[in-house]
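Only one protein chain is missing from this complex, and each of the others stays in its spot.
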Amino acid sequence: MNNDASWERRTFVALNYFLMALVALACLLPIVNVLAISLSSSAAVGSGQVKLWPVGFNLKSYEFVLGKPEFGRAFTVSLLRVAVGVPVNMLLTILVAYPLSKERKDFRFRGPYAWYFVVTILFSGGLIPWYMTIKMTGIVDTFWALILPGAVPVMNVILLLNFFKSLPDEIEEAGLMDGAGRWQALWRIAVPLSAPAIATLTLFCIVNHWNSWFEGLILMNRPEHYPLQSYLQTVIVNRDMSLLSAADVAKWSLISDRTSRAAQVIVALLPVLLVYPFLQKYFAEGIVMGSVKG
Amino acid sequence: MKRQRVSTILLSLALVSALAACSGNNGNKADHQASGSASASAGSAGSAGSATASGEEAAPADPLGKYDPPIEVSAVRPISEGTKFGEGESIDDNVWSRAYADQLGIKINYLWTTPAAQYDQKLNIAIASNDLPDIMSVNAAQLKRLVDDGQVMDLSAVYDQYGSELTKKLLGEDGGNALKSGTFDGKLYGFPKMSSGLGQADVLWVRTDWLTKLGLSEPKTMDDVQKIAEAFVKQDPDGNGKPDTYGLGATKDIFGFFGALEGFFNGYHAYPNIWVKTDDGKLAYGSVQPETKAALQKLQEMYKGGLIDKEFGTKDATKVKDAANAGKLGLFYGYFWNAGWLLDGKKTDAAMDWKPISLPSVDAEPAQAQVPFAISTYYVVKKDAKHPEAAVKLLNFDLEKLWGKSAEPEVYNADKSGNAVFEYALLYGEAPRKNLDAYLNVVKALEANDPAALNAEEKSYYDKIVSYRGGDVNFWDSEKMYGPEGSLAVIEGYAKDGAHTDDAFYGAPTQGMTDNNATLGKLQLEAFTRIMMGGSIDEFDQFVSQWNSLGGKAITDEVNAWQASQ
Partner (left out) sequence: MKRKHGGEWPFHLMLIPGVVLVFIYSYVPMAGIVMAFKRLAPSKGMFGSPWVGWRNFEYMLHMPEISGVVWNTVFIAVMKMAAGVVVPVTFALMLNEARSRLFKRSVQTIIYFPHFLSWIILSGLLIDILSPSTGVVNELLRALGLKEVYFLGDPGWFPYTMVLSDTWKEFGYGTIVYLAALTGINPALYEAAALDGAGRLRQTLYVTLPGLLPMIILMSVLSLGNVLNAGFEQIFNLYSPQVYKTGDIIDTLVFRIGLENANYGVATAVGLFKSVVSFGLIGISYVLAYRWANYRIF
């Protein structure tokens, strides 16, 4: 800290801020562009005038997007999916990661169990067997098809088990000495101590559930049951125009409207951005762990 | 892991969404046995089905006979984006579904529905997991796979027995090629969804306000095309003092539907991507003919001269469209409906005006527009369906209510609130000349100022053109398509003068195509792009020999064997 005043330090700090600001700007511009498009008139967008500031400002595309019943319905499905899917993910992640974070001496079978899970990251039978299995379990076209097949996020398990491993053993052992069982040790000691990690993984799970679109398209039998991103996929992705008949042209000009596509991107982005700052608190400040350890 | 999983899934999606053609490889014996026995059993199932039908039904061969008691058939279907339903209605309950139930005694049970863009992908999964409905629509490649694997039924007998006069007339209207393309070993497995091949022929779109401004006349020859392109680049047609306009529009795919160059090649009597008859009566692939080389050479010259966007190699059709709408591009080849894509530009700049023009030719011989095979969709019936004839009846009913004597367009085509209710029908088909006839009728009505003779669809075009002429620029595209100087007038000209060359191959994809088209397609696109961007023109000959050695020769033999068998 005593070096803070030196000119090297000051140059470094200035440069550091400058670089970060620059990078942040590079990340910000595209989203500003999309936002500007969503707020512009479609004529201005069509003629390529819109860069970073709306031209012909209006909210029509938002009215259009939010006024569509499909959008609201899909939005609800997605919210529900996050509300149920994320707790399921986190519960299973914690329950699996904790035993696997133990040393061999405490848990003889941790090795085989660990590999049992890791193998599933790398090997899969492909789309058709995956679909047939889910169909076999009878959950196709139900809400559970979006929750159960991906209920154990193995990658997150590995991250969490490493966090658990880095916890000081003494705290837990002290707890066990006091007569706590393994379950209490998990919920009363390991979980609270891993708050930053758990916040991070929760964010990953939210983003994952919110953003995944492929399962919805394949596992739902009616467009009305699609979660938001699956629905957006059907609206945003470029279609094979060669399949359009003359009768489709009029309709197409409606959905090709870039302003409404942009509006949908922004609306879909909002919920995650709203959640982010709350979770960010946990991994932006190194208080929680530090205070315990120190 | 996230990325890993996403990409594995994407890959499978990619595969599945693209799945085409049969998976039969290189004459596997088991394969042959499979398809042999399968088609045999499919055949017997088919005749058994119709036998039961004729034994049990009250009116055995009545094309529109009602089932009593009613039956239920399962189906899957795409729902095109933008399809709207009336209040309280859905795909399971609408004017068509009620008519099926009331008039035919058929209840349709949709196992699943998807937006049109997702249909192929979902259907491929259903096919691969053998989880099929009674009736479904498939593409040519899926049809071949289903037939090879014996998953679908021989419909010849039920079609003969139940097909209505109108159905048989419409399905045979193109001279029988459509039905032939759904027939394997003499057995009809798929009813073609009738449509127009001419709708996929190029016209030349040109900005007439720029022509006027620069004192140029409409292009008649390929030389004119080049001159106009040059003027559009060098003489500042948008008058902003900057050299920021392009000559001839082109995309990274070279071919396609907007900014596509088929029309340019056709001007040199070259027909890339389709099969053409040569002088000795054999079929040959258009891409490897000498005329194609000449066209490429010209394109290269134009590219070098800056008449084609230096960066066309990274731009897709939507980018070219944006350039046109932004007033940077005034000349490109494309489909008749491209007017709809130009509407944004017209709305922004009222002075902008486009005109579709028939393809100019390099010499005295008029250019012929290339026309791909019209049928891309077939309706099939699952092998063990109980009521295969229901599919024929539904088809009869749909065609009758849309185009027959008892047609009720205001009920079954477009309802009062303007919903395109014809979209709700399970099976569909339109006369190959539907759009052309619409154009002729609309023009006639416009001249007479009397829309009385028009059907509902034509009336809607008529109304739009009238509002455009009354000052509503939102319907400018209708004028440009269905109006007297519209793109369909150009296409009608092709039809009248026989100025089109049709794809001479309309069979199912051959084994060689399934095995090698991916490689050959890449080879062609890479070679053509390189040549256009200034590579040696000798690369074309190299491309031809590579094309032949990498499977093109074998495909040519297969295609000629197919032709001999026709």
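Labels for the chains are A and B, by order of writing; each one numbers its residues from 1.
One rule holds for everything that comes next: contacts are C-beta pairs under 8 Å (C-beta built on N, C-alpha and C of every residue); 3 or more make two chains touch, one makes a residue touch a chain.
As the structure is a prediction and not an experimental result, all values here were calculated from the model.
Considering B:Asp160, B:Asp185, B:Glu311 or B:Asp472, the position touching the chain not shown turns out to be B:Glu311 (whole complex). Touching the omitted chain from chain B are residues 1, 3-4, 7-8, 10-12, 14-16, 18-25, 28, 30-31, 34, 38, 124, 127-130, 141-142, 145, 149-151, 252, 310-311, 313-315, 318-319, 383, 509, 513-519, 521-522, 525-526, 528-530, 533, 550. Residues 1, 3-4, 9, 12-13, 16-17, 19-21, 23-24, 26-28, 30-31, 33-34, 92, 95-96, 98-100, 102, 106-110, 113-114, 116-126, 128-130, 132-134, 136-137, 148-152, 154-155, 157-159, 161-163, 166, 176, 181-183, 185-186, 196-197, 199-200, 203-204, 207, 211, 236-238, 265, 269, 272-273, 276-277, 280, 282-290, 293-294 of chain A touch the missing chain (whole complex, contact as defined above).
Note that in this section only the chains that are shown with their structure count from here on.
Measuring from the averaged C-alpha position of chain A to that of chain B gives a distance of 39 Å. Against chain A, the residues of chain B that register as touching in their complex are 1-2, 4-5, 8-10, 12-13, 15-16, 79-82, 111-118, 121-122, 125, 128-129, 131, 195, 199-200, 256-258, 316-318, 322, 325-327, 336-337, 340-341, 343-345, 347-349, 376, 420, 435, 457, 477, 481. In the complex of the two chains, the chain A residues touching chain B come out as 42-44, 46-48, 121-122, 124, 126-128, 131-132, 135, 141, 153-155, 204, 208, 214, 217-218, 221-223, 234-235, 237-255.
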